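Excluded from the complex is one protein chain; the other protein chains are retained at their positions.
So that you can tell them apart, the chains are marked A and B in the order they are listed, and the count of residues begins at 1 in each.
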Amino acid sequence: MISKEDIHKVLEGYDKKKLTIATIGSHTALQIMKGAKDEGFRTLVICRPGKEDFYGRFGIADDILSVKEYIDILDDEFQQKLIEKNVILIPHGSFVEYVGAKNIEDKLRVPVFGNRAVLGWESDRGREREWLIKAGVRVPREFDRPEDIDCLSIVKFPGARGGRNYFLAKNAVEFEENIRGMKLEDRENFTIQEYIIGTRFYPHYFYSPLKNRVELLGIDIRYETNVDGVARISHLLGEHPNPSFVVAGNIPVVARESLLPRMMDIAENLVKASKDLFKPGMVGPFCIESICTENLEFIVFEISARIVAGTNLYMQGSQYSQLLYDEPMSTGRRIAREIKDAGKENLTRIVL
Amino acid sequence: MISKEDIHKVLEGYDKKKLTIATIGSHTALQIMKGAKDEGFRTLVICRPGKEDFYGRFGIADDILSVKEYIDILDDEFQQKLIEKNVILIPHGSFVEYVGAKNIEDKLRVPVFGNRAVLGWESDRGREREWLIKAGVRVPREFDRPEDIDCLSIVKFPGARGGRNYFLAKNAVEFEENIRGMKLEDRENFTIQEYIIGTRFYPHYFYSPLKNRVELLGIDIRYETNVDGVARISHLLGEHPNPSFVVAGNIPVVARESLLPRMMDIAENLVKASKDLFKPGMVGPFCIESICTENLEFIVFEISARIVAGTNLYMQGSQYSQLLYDEPMSTGRRIAREIKDAGKENLTRIVL
Partner (left out) sequence: MISKEDIHKVLEGYDKKKLTIATIGSHTALQIMKGAKDEGFRTLVICRPGKEDFYGRFGIADDILSVKEYIDILDDEFQQKLIEKNVILIPHGSFVEYVGAKNIEDKLRVPVFGNRAVLGWESDRGREREWLIKAGVRVPREFDRPEDIDCLSIVKFPGARGGRNYFLAKNAVEFEENIRGMKLEDRENFTIQEYIIGTRFYPHYFYSPLKNRVELLGIDIRYETNVDGVARISHLLGEHPNPSFVVAGNIPVVARESLLPRMMDIAENLVKASKDLFKPGMVGPFCIESICTENLEFIVFEISARIVAGTNLYMQGSQYSQLLYDEPMSTGRRIAREIKDAGKENLTRIVL
């Protein structure tokens, strides 16, 4: 386990005038690098073979490093190379998925933006639920055993694999039908959640410890295959396949203004709860996955405590970001701005 | 009843260099204030207790006043306070809903942007329909009595409560099943409209009496709970609940360019008709709620003669607004711009 002290020692050795913002080439890397460039940083992207050309074509990557597998960034030599370049890593969904929350906490000496302790909380469904409940947020019911299912439910599997293999079931029989074909490992590691019907909202927030405020930077709806394709013509399908929920993209949305205060309350309560659960709490971007019911109540079924893919809609800023910022402020740029604002003195408050 | 003359006398007393743009803290208040600030006005927002922090956090409210109930803004003393601040009120959907079109016409001495007579026309379904028909716009069939229902129909209730309690019925039996549980007051005050199937378009217009032109500032689709959630997995639901149509948000859309001339014709015909129905007619923002059928005909089922919530998508301007304006022109900002353009001499042409 790498301690905060170890990381802050690495930070101490950095040339603060030559920081490099880096991430893994996937998920929100384009946005992160564009934002970093806009704020005057050098950028670096770590790619798997074959992706270098793609990431090179936009003129926003000052440096491109290749690794065979993303996990290789944990190699001592590779880490040393990053440290020599004064790298601050920005974790995103694929980053956490491919490197692993535990590996990041235990083995990554390179400074990472935010509080790396949060990654263990958001990627473990049990702790995630504890956090949500502690924050007073409404969550869906969960069923420990398939036999307990008494309403339409969604069955989920661990990791940020974008909804792969998720399925719906109304009872234990449908559960069994769906789980039968899966690998043993998956079959033992599921969560059964009440499926809430309503409008989906995935608000993107940013918590700045420097300003001590939560900002709303945009909202999206996930565009999922094949459920969104099935829904369009479901009555024409002879048989009704169980849809899959693989996130393929995102669609922009705004919420009724009278819902925004509640949306902000939820976010602030989550920040507050995080300060109790893992001091000094969450830092930087996060997102809740929520459903707004017909009674206009929000049920929160997940929290992502890092930049989410839906923010890619707002690489030019959003309706909401421009209430706060005169420039086009994406979440990627907001991260870079926080690092810039921290300057030499306060980097240890946002790299934990 | 407050006469135009009374209001213009109030306006006369105003310090025109220190006008304050004000509205009620809900619906489109953020956009209205941001637009007012961008045009150089002072802003004021009237909040119910507990919302002050939310409206204070964006740095766009110069002044925040609290009221216990929104209806309290009719109190003499409160009105006097607004008048002393040279306030022009901007009416929006929640404003009209909470204060009441009749109260605004009868009791509000504070100058209101636009022609307050329009609020009585848009919030009364009978007069609204008269207006649409006079403008030569295609409207859905309506059924006076449940027994007359002969096709899939939507049953609506008065006020801008965002679709609450609306339901669908194919015949009198389904009508009765749905209305049974409602409060008596609702049960007597419904409209039964043919449910038109097609793509929904809610274009946002602005009519400027100063320029004598109608501008298209954006288009949205309403995102409604729980109908949009039910539709996504309807074939998986054991029983098929009647969906509800509570507006929770808005999704951006553009229309096929060949449909735009027709969209503009409809708007101009509505402005023309309004001049006959309530001189000098409609002023400022309005929206039609329309369906585009597979024959590419527009059926208009409602008109909102004030700023609509869908404009919140375009707080940074839209595809359409930027054809007319080099700056990011939201509907909120467009209102402020019209007030600025009116200057001292022409305020009485847009505050009626």
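Here is the rule we use: a residue touches a chain if its C-beta (ideal position, glycine included) is under 8 Å from a C-beta of that chain, and two chains touch if they have at least 3 such contacts.
Just so it is clear, the model here is predicted, and its values are computed rather than measured.
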Hidden-chain contact residue, picked from the options A:A309, A:L324 or A:L352: A:A309
Contact partner of the left-out chain, one of B:E97, B:D228, B:E302 or B:E338: B:D228
Hidden partner chain, touching residue among B:D15, B:D144, B:E294 or B:E345: B:E294
Chain B, residues in touch with the chain not shown (by the definition above): 152, 168, 170, 195-201, 213, 219, 221, 227-228, 230-231, 234-235, 237, 240, 242-243, 251-261, 264, 291-294, 296, 317-320, 322-324
Residue numbers in chain A that touch the chain omitted from display: 26-30, 34, 50-51, 54, 57-60, 94, 162, 223-226, 228-238, 244, 246-252, 309, 312-316, 328
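Here is the rule we use: only the chains that are shown with their structure count from here on.
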Centre-to-centre distance between chain B and chain A (centres being mean Cα positions), rounded to whole Å: 36
